[in-house]
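All protein chains but one are shown at their positions in the complex.
Note that the chains take the letters A and B in the order they are written out, and that residue 1 is the start of every chain.
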Amino acid sequence: MYVAAKGGEKAIRNAHALLAKRRRGNENLPSIGLDQIAAQLTLAVDRVMAEGSLYDIELASLAVKQARGDLIEAIFLIRAFRTTLPRFGNAQPLDTSRMLVRRRVSATFKDLPGGQLLGPTFDYTHRLLDTALGGGENGDISGDSPVASGGDIGDIPAAPVAMPRVTDLLGQEGLIEASPADDGAEPFDITRAPVAYPVDRATRLQTLARGDEGYLLALGYSTQRGYARSHPFVGEIRFGDVEVIFEVPELGFEVSLGTVQVTECQMVNQFKGSAEVPPQFTRGYGLVFGQCERKAMSMALVERALRWKELGEEQSAPAQDEEFVLSHCDNVQATGFVEHLKLPHYVDFQAELDLVRRMRAEHEAEMKEAAE
Amino acid sequence: MTATEQPLLVAEGLSKNYGARIGCRDVSLEVYPGEVLAVVGESGSGKSTLLSLLSTELAPTSGRVSYRLRDGALTDLASLGAAERRLLMRTDWGFVRQNPAEGLRMAVSAGGNVGERLMAVGWRHYGNIREEALDWLGRVEIAGDRIDDDPRAFSGGMRQRLQIARNLVTRPRLVFMDEPTGGLDVSVQARLLDLIRGLVTDLGLAVIIVTHDLAVARLLSHRMVVMRQGRVIETGITDQVLDDPREPYTQLLVSSVLAV
Partner (left out) sequence: MSASDVGGMPQITYNFAYLDEQTKRMIRRAILKAIAVPGYQVPFAAREMPMPYGWGTGGVQVTAAVLGRDDVLKVIDQGADDTTNAVAIRGFFEKTARVATTTSTTEATVIQTRHRIPETKLREDQILVYQVPIPEPLRFLEPRETETRQLHALAEYGLMHVKLYEDIARHGHIATTYAYPVEVAGRYVMDPSPIPKFDNPKMDDSPALQLFGAGREKRIYAIPPHTKVRSLDFEDHPFKVQRFAKPCALCGATGAYLDEVILDDKGGRMFVCSDTDFCNTRQEEGHRGEMGA
């Protein structure tokens, strides 16, 4: 006699118990602390905050731990929590010109007000495995730190004064298109309303800002290889602390909610001009929570590529296809749908099996008939 | 065509700017039922832009296009709703593109390509759709046993003929053609032109054909307009324009290109 398999409930319970065990790993070793994750796996935490669209270092560290280091899983945990949070209102737009800058580089000018500030970067490191780190040592942390002021988060030195943005310097001469003025309207919120194509700038930037780093990197890279080439220059990349300011309608004045760390990239791109507009540079914009230059730069490249219509350019490449780019850049959506193929599909497969068998029988009959 | 007949399509003062670049400047023209109008000019002269404007694929910066609907009323196409305009495009109009991959569904069989318009207007009998498709494949000289092959297996000339069948199956009154013989071998071109000429006469089609090839204009069209830098610089009966061009530019065009 046949008895159908049952006990899904118990199997799930056991699987999750096993998962918890594996997450903990060797119990003779101390459990990793959230403070350790936050302090030593900073860039992982930053990525989880950026793509999770929630600036909370402690929760992001928890998510990294709970996800066993699987960052997309960690982002997913943060998103599922974020969605339950009430909305009090919209902050004022971040003013990155008043950023407490911890790193700032420009590829367009050798020297500029505020100077270049290398800050904490992998750039120019020799990618040689440092076995000293493996032994629990600190690695080479010697070196002269530049002036430090206001460096209250971690020990990254910050420049003492606000630095003007390169695009603002270019803007004084009218050499670069102006940043669109804030019309004061409440921006579209992609987490609170369904997106319809074509989209406005706020929607595009929001979607890219939480988009998958690897996906944007590949698309941005494709524009450099000639698929919608935009002749980009890094006008400026800056990373540092920005104040979040919230206007409380009931109070009628602004309050500072604290600071967040962001990376901003302004790409400066070529443009020939038109009848109405004299020749000037255009820009692509990237802004990401935490220190994540690769993502900010990729975002800026893709953002620029998506502006082809507005700038009267030809559409020729994948990175310019708004609906394609934006509707596939969310890794939580992507991973869910790809992985759902693991779920049972017995019923549909049965229907396909039946049809293939029937068609094969018909085919065989036809062959027989032809042979006779 | 007789003088008493009323125009099928009327364009008035059509202009289109792309930013600083001008695609089309103040173009007015009329097309009569059963008439073939050729739009000629070099590449960049604005003739393709004009075709897109006339077929409402592009919205003009200024000016308008009117069309005589089946009820006899000359109607500003901009006043039609999207539904009416799309119905018009898939029943009363056709559009034959230079690149058949843009005008055909390359992964759909020849029969499905021809049948699509019929299904779009409500045909729901597989046998009848197939019969009609077979009839049209015959008219464009595609063997009936190719009905289930998709156009990827077809030669360039066959693809173009299939595209024509796909457009004509709903008996349109007006067909737009954008360089329909472009990119084909000379012998294939000649056969296709013969076929088009035959179908146009048999069905009494009005055609607006864009071509840079004056020989095509000579063979197919009754009247022609010559475009340069977005403007119509000369217009008239085809033979007249080609044999006795008024404008210096047309003279140059005819003398440098033509051996017809």
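Throughout what follows, a contact is a pair of C-beta atoms (placed from the backbone, for glycine too) under 8 Å apart; a residue touches a chain by one contact, two chains touch by 3 or more.
This is a predicted model, so every value here is computed, not measured.
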Looking beyond the chains shown, say which of A:D95, A:D130, A:E247 or A:E323 touches the absent one. A:E323
Using the touch definition from the top, which of A:L118, A:A351 or A:M367 touches the missing chain? A:A351
From B:L77, B:I129, B:L162 or B:V210, residue that would touch the chain that is not displayed: B:I129
Residues of subunit A in contact with the chain not shown: 1-2, 4, 6-9, 11-12, 58, 62, 76, 79-86, 191-198, 323, 327, 332-333, 335-340, 343-348, 350-355, 358-359, 362
On subunit B, the omitted chain is touched by residues 82-83, 86, 90, 105, 108-109, 111-112, 115-117, 119-121, 124-127, 129-130, 147-148
